[in-house]
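Everything on this sheet refers to the single structure shown next.
Note that this complex is displayed minus one protein chain, with the remaining chains in position.
Labels for the chains are A, B and C, by order of writing; each one numbers its residues from 1.
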Amino acid sequence: MERRLQISIIGGASCDEPTAAKAEEVGFLLAQAGAVLVCGGRTGVMESACRGAEKAGGTCVGILMGYDDAEANPHVDIRIPTGLGVARNAIVVASGRAVIAIDGYYGTLSEIALALKIGRPVVTLGSWLLPPPPGGKQTADPLHHAHSPREAVEMALRLARKSPEVA
Amino acid sequence: MERRLQISIIGGASCDEPTAAKAEEVGFLLAQAGAVLVCGGRTGVMESACRGAEKAGGTCVGILMGYDDAEANPHVDIRIPTGLGVARNAIVVASGRAVIAIDGYYGTLSEIALALKIGRPVVTLGSWLLPPPPGGKQTADPLHHAHSPREAVEMALRLARKSPEVA
Amino acid sequence: MERRLQISIIGGASCDEPTAAKAEEVGFLLAQAGAVLVCGGRTGVMESACRGAEKAGGTCVGILMGYDDAEANPHVDIRIPTGLGVARNAIVVASGRAVIAIDGYYGTLSEIALALKIGRPVVTLGSWLLPPPPGGKQTADPLHHAHSPREAVEMALRLARKSPEVA
Partner (left out) sequence: MERRLQISIIGGASCDEPTAAKAEEVGFLLAQAGAVLVCGGRTGVMESACRGAEKAGGTCVGILMGYDDAEANPHVDIRIPTGLGVARNAIVVASGRAVIAIDGYYGTLSEIALALKIGRPVVTLGSWLLPPPPGGKQTADPLHHAHSPREAVEMALRLARKSPEVA
């Protein structure tokens, strides 16, 4: 069996309309390219991305915070009710071979940091910028900055294909 | 979108040949009925059930213990590398609207108990029997005992459809 | 620094009076022997054991299900609000070098099974009995049965001292 690439989308549970449109396009293009979309399964950026993926006939996995399937937005196909609260953020990013961050707030920032910690490449589309780490420990920006949904998807797919099987 | 039912299969990471055959038939029948199979994604009962589901064109989700996708058996479509160790057992059972237990050992026993704790119905096919709880607190057996793969799948689907959306 | 042994106590969030008295005596004797008591931090067996430990001047750690410190019973010194729901059961048993099970229900059964899965010795005092695993895979009872609080504490301390540092 040839497995489909899994790409994680992270972003806020609420967002403005232009951000929602970008997230929907990202989801659509990912699904069109044959990738499985993994996210936190909720509203906002997550729901818009799932809506886009559904329009392209794709598969969406929602890694939920509670035990309640109904927490998932209506475009999620596979619902994983973890019951772990915010600790589930680590699973959201671990489940993608690459991560696309769109807008977001502290939850999204935690996911970006967890992804970098466990070695998942992170593409940002209008999301957090990272200052240099404290103590001058590093200078190269670890994030891949995209300027359009299409560029974000292309970057993520390219990085995911290069990404090792093992975290 | 009409969502497919998710059914969890639990059982040992190693098993004998007759058990593997039963697990494969359970996976095949579940997929044939349109259900998504969720399991721990590893070898033994899990791998056999996934092989059966794949033969019927179904979808298998593997909730893995580590961060390494390669931990998944080759029949898993959607890989969720949790990094949680045995704590992921709670997620395996929470992710099914009903649970089918086949054979197994202490990990499987923990999953049966966690499923009962959070209110997921459990069908057993040659798996653990439960003695009465200590202190004589209850008399009715909480498990649903099936005697064939077909009966296990029918029981699980019936229980899953009656099971509330919310845990 | 010489570290104090950590012993986990598991049991139901509600219990009858004779069970509460046994749990309190177990907690008292453990603390008197210098052990740190780890539990789920809630009511019932957990609260009684913590009360006993407090009377002997001991230390109690509560591994809580939610994020709310107030979930802990008033005798818990160190509160670990995990937010993990029932997945925290794995941490409760992993945090003791040995486990004492008193009475309980499905949550307790899951903890007994998880302890055996990760190799923690389990002493029972009026708790679950285990039938043989399915398929006749084993005959020796993996549990250590005590008949009094004093015997439970002596067994747990002896097993904990023999238990390897590494799980």
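The criterion applied here is as follows: a contact is a pair of C-beta atoms (placed from the backbone, for glycine too) under 8 Å apart; a residue touches a chain by one contact, two chains touch by 3 or more.
Everything numeric here is computed off the predicted structure, so don't read it as measured data.
S.K.: Any idea which of A:9, A:31, A:84 or A:98 touches the chain not displayed?
M.R.: Considering all chains, including the one not shown, the answer is A:84.
S.K.: For chain A, which residues reach the chain that was dropped from this view?
M.R.: Within chain A, the residues that touch the unshown chain are 15-16, 19, 84-91, 103-107, 109-110, 113-114, 116-118, 126-131, 133-135, 137, 142.
S.K.: Considering the whole complex rather than only what is displayed, give the residues of chain C touching the chain that is not shown.
M.R.: Chain C touches the missing chain through residues 1, 3-4, 6, 36, 54, 59, 61, 63, 66-70, 74-75, 77-84, 90-91, 94-95, 97, 118, 165-167.
S.K.: Need a quick check: the contact residues on chain B for the chain that isn't drawn.
M.R.: So the residues of chain B touching the unseen chain are 67, 82-87.
Keep this in mind: only the chains that are shown with their structure count from here on.
S.K.: Sort the other chains by how far their Cα centres are from that of chain A and give me the top one.
M.R.: Chain C.
S.K.: Averaging the CA atoms per chain, pick out the one whose centre lands closest to the mean of every protein CA shown.
M.R.: Taking the mean of all protein C-alpha atoms as reference, the closest chain is B.
S.K.: What is the distance in Å between the mean C-alpha positions of chain A and chain B?
M.R.: Whole-Å distance between the two chain centres: 28.
S.K.: Centroid from C-alpha atoms only, then distance chain A to chain C, rounded to Å. What do you get?
M.R.: Taking the average C-alpha coordinate of chain A and of chain C, the gap between them is 39 Å.
S.K.: Using the touch definition from the top, which residues of chain C touch two or more other chains?
M.R.: 84-87
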